[in-house]
Structure formats: C-alpha cells, structure tokens
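Notes follow the structure.
One protein chain omitted, others in place.
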Amino acid sequence: MIEVTSVTKKYGRKKVLSGVSFTADKGQISCLIGINGVGKSTIMKAIMGLTPIQGGRILIDGQPIDKHLYEKVAFIPDTIIMPPQMTIGEALLFMKDFYARWNEGRAEELLSFFKLNRDDRISDLSKGNAAKTNMLLGLALDVDYLLMDEPFSGIDMFSREQIANVFTSHLIEDRGVLITTHEIHDIEHLIDKAVLLDRGTVLKEFLTEELRLSEGKSVVDVMREVYQT
Amino acid sequence: MKVTFNNRDPVYLQVVRYFKQEIATGRLQAGQEIPSRRELAGALHINPNTAQKAYKEMEEQGLIRTEGNSPSRITTDERVLSSLREELILDAVHTFVSSIKTIDVPVDELLHIVKEVYAKERSKE
C-alpha cells in the first residue's frame, strides 16, 4: 500500500500541497483527479523521492522511499525521460542494465503490442509513440506499484485506446496502479478508487464501485457535487 | 461481446446482468465454457479486478461453476436457469410498472395496449 499522510510541499512561498492524505492499494487502480496545477504531478514526484516535502510522511508498504524501492515502484512521467539521441532499443538495454526487475519477455510483448520499432530514435517518435515507449519502459519492470502521470493527455485517439487497453490487461494485474488525470471520461469505468484534489488538498477519496452501489452516483456526479459547492 | 456501460451502476453488476441476459436468451448454453477473467476484462474493456468481482458474484449466485483449474462454465442447474428467466422478466416488468403507474391507466386497458404494441414490435423482427 502507498500511504500518503498529511503531506505539505512549498515551492518558495507558494504552498503546492497542504496536508494531502490518501492511500493507493495493491491490486487496485487509483486515480488522482484534478485540474492542471492542483499538485498531482508534485504528489507523484514526492512519492518517488524526486522532490523533497516539508511535512507529512509517505510510505510504500510501510517503508519510506529509498534506492531499493526503485525496484518495487516505477514512475512513468508525462513525457519520456530517456535522452532524445537514444534509440528505443538502446533505451531498453539501458533499463535492462540498471534494473534487476526488468522483464525482457514483457518488454518484447509490449514492443509488438504497441507496434514500436527498436531502431527508431526517441527524438523522431510521434507524440503517441513516445508516450507508448514511455509506458513500455515502466510496464516492463516487474514492480508492485506503477505510477503514471497523465498517461492519456496530448496524444491521438488510437494511441489513447491502445494505452487504455493496458489497463484492462494482465499487464497491470495484481499491481497497484496510481494514475493522474484531469479528464476522467475515458477511464471512468476502469478505476477502482478516485481521489479528488483541489488546490493542494484532497476533497474526497472513494471507491467507485461502492459509491455506485450505495448511492447510484458516477464519478462525474461526485465531481460535480464536490467541485461546484 | 459488446456492452455499453452506464457510469452510475456498479460495473461488475452490469457484467452480471449481461451474463444473465445471455443465458436467459439462450446465447449462452447450460454447461458452456465462458472466457477467463483476463479475456473478459480485455473483451469488455474493464479492469481485471472488476471482471474478477463479477465472476465472484456470479459464482455466489450459482450462475457459473469453477472446478479446480479448469475454465468456468455456465451452471447446468435447471432451477437456477429457470429462475433466471423469471428474474429478468420480473425486473423488466417492475421497471415498466413503476414508470406507467404515474399515468394511472386501468389494468385491462393497459394489458390490451401492451399486447398490441408487443405484437407489432415482434412482427418487425
């Protein structure tokens, strides 16, 4: 379980997160929802130890982030983070070199699933293919938790569909997935948990199926209630 | 396999209902093998956890059976199968009745209209 407890974060004098708390469980898809600039990416970076926090605590299966956990949690940022002059093949080799949990069979499978070409240079990829390569580099790690920042934003419809198919496949089975989005429509029925954020705080955290069962409300219904009052 | 989900009912219950319809109409036969959880998730574009939950629900209701490691099958239990048909009919009737009762039509007249409309609809098929 990823536990985020009362996390505060400031950039200079500007408070970006003011007491954010939520959990993301293994075997579930949790989704941080909020408009751009509410601190979704900052939360992701904080979980990965890529930016310091000023208060609160973040634990992954009871442990604070350290180098060993990078074999347990993978982060897929919203842009590809491999050097542009690398080819896809070289990027895969780099990952294989550095991660004990790199699953080569899965990487091959994803390469053909996404129809990507090993010899293509990263700088030459279309936005959709860059996003898929970025996904591949995270998904081919045998990690327990996957963090994905805005996996659907800024790419064409067909790439979106392909990436959405990842969420209905064995690729994420039994893993804990935490994604951020500012656009819930495409994936509303895919997520197990929704965490609604606004201006650095969590407004509501709920399991989507439970809420549908008990109150007959969709995620969008809840968002309407929460954000418009 | 194609289901259009609404976002207000639990997705796993919508999957269960889909299976009930398929069984009641005979598109799924008693004892027939059904897709694995993984295949179902892929085919319906739902989260594998949801597929898992739907199968669990169907097992609890006795709609499907899973023995050991072999794939799940539709039940051969006649009682369950026939009650399914009843359940679906009753469900539909309840929905119908709850929306018609605000209009306050006498039952005989209503039945007459239902018969006519139903016959017309069927003749189109």
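Think of it as A and B in the order they're written, each chain with its own count starting at 1.
Note that a residue touches a chain if its C-beta (ideal position, glycine included) is under 8 Å from a C-beta of that chain, and two chains touch if they have at least 3 such contacts.
One rule holds in what follows: contacts and distances are computed from a predicted model.
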Problem - Among "ABC-2 family transporter protein", "Multisubunit potassium/proton antiporter PhaE subunit", "FAD-dependent oxidoreductase" or "Amine oxidase", the UniProt name of the subunit that does not appear here - result: "ABC-2 family transporter protein"
Practice task
Taking the whole complex into account, name the chains on display that the unshown chain touches.
Solution key: A
Problem - Among A:Lys45, A:Lys132, A:His189 or A:Lys217, the residue in touch with the chain that has been omitted - result: A:Lys45
Practice task
Consider the whole complex, including the chain that is not shown, and state which of A:Phe22, A:Phe75 or A:Phe114 touches that chain.
Solution key: A:Phe75
Fill in the blank from the handout: Among listed residues A:Tyr99, A:Phe113, A:Phe206 or A:Tyr227, the absent chain is touched only by A:Tyr99
Practice task
For chain A, enumerate the residues touching the unshown chain of the complex.
Solution key: 12, 45, 48-52, 67-68, 70-71, 75, 77, 79-85, 94, 97-100, 122
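The rule is simple: only the chains that are shown with their structure count from here on.
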Completion exercise
For the pair chain A and chain B, the C-alpha centroid-to-centroid distance in angstrom is 35
Completion exercise
Residue positions on chain A within touch of chain B in the complex are 27-29, 164-165, 167-170, 172-173, 188-192, 209, 212-213, 216-221
Fill in the blank from the handout: Counting only contacts in the complex, chain B reaches chain A at residues 5-13, 38, 41-42, 44-50, 53
